[in-house]
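The complex is shown incomplete by one protein chain, all other protein chains being positioned as in the whole.
And now, subunit A:
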Amino acid sequence: MQCPKCHANMRTFDRMGVHIEQCDGCRGVFLDYGELESITRLEAQMQAPPPVAAPPPAAYPQPAQPAWGAAPQQVHHHHGGHAGYGYGHRKHRGLGGLFFSS
């Protein structure tokens, strides 16, 4: 089937007996009637903590990081304390190459 949102192709995955369709393009997931309930039941049976939550709606001006993103505390500093980059040394990031090249 085609993704109702971005019209890319959707692929079927079988997760513990529940068929879900995932879009190859936007990675959105399509559930048939009753599948959400099946997943909820399975989750309760497993008594596991919920899987990595989808990023919450961004509360500006604090934008959300993806699941694999850097933690806000994860500020990268160069040895010696000068010319760091990240949140601490805004004027000395030295990132011209990254912001400005292909």
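Remarks
Heads up, the rule we're going with is that a contact is a pair of C-beta atoms (placed from the backbone, for glycine too) under 8 Å apart; a residue touches a chain by one contact, two chains touch by 3 or more; residues count from 1.
By definition in this document, contacts and distances are computed from a predicted model.
As stated in its UniProt record, the chain not included in the shown complex is "Aminoglycoside phosphotransferase", which appears among "Ribose transport system permease protein", "Aminoglycoside phosphotransferase", "Zn-ribbon domain-containing OB-fold protein" or "ABC transporter ATP-binding protein". Counting the whole complex, the residues of subunit A in touch with the unshown chain are 5-8, 15, 24-28, 54-58, 60-72, 74-76, 78, 83, 85-87, 90-91, 93-102.
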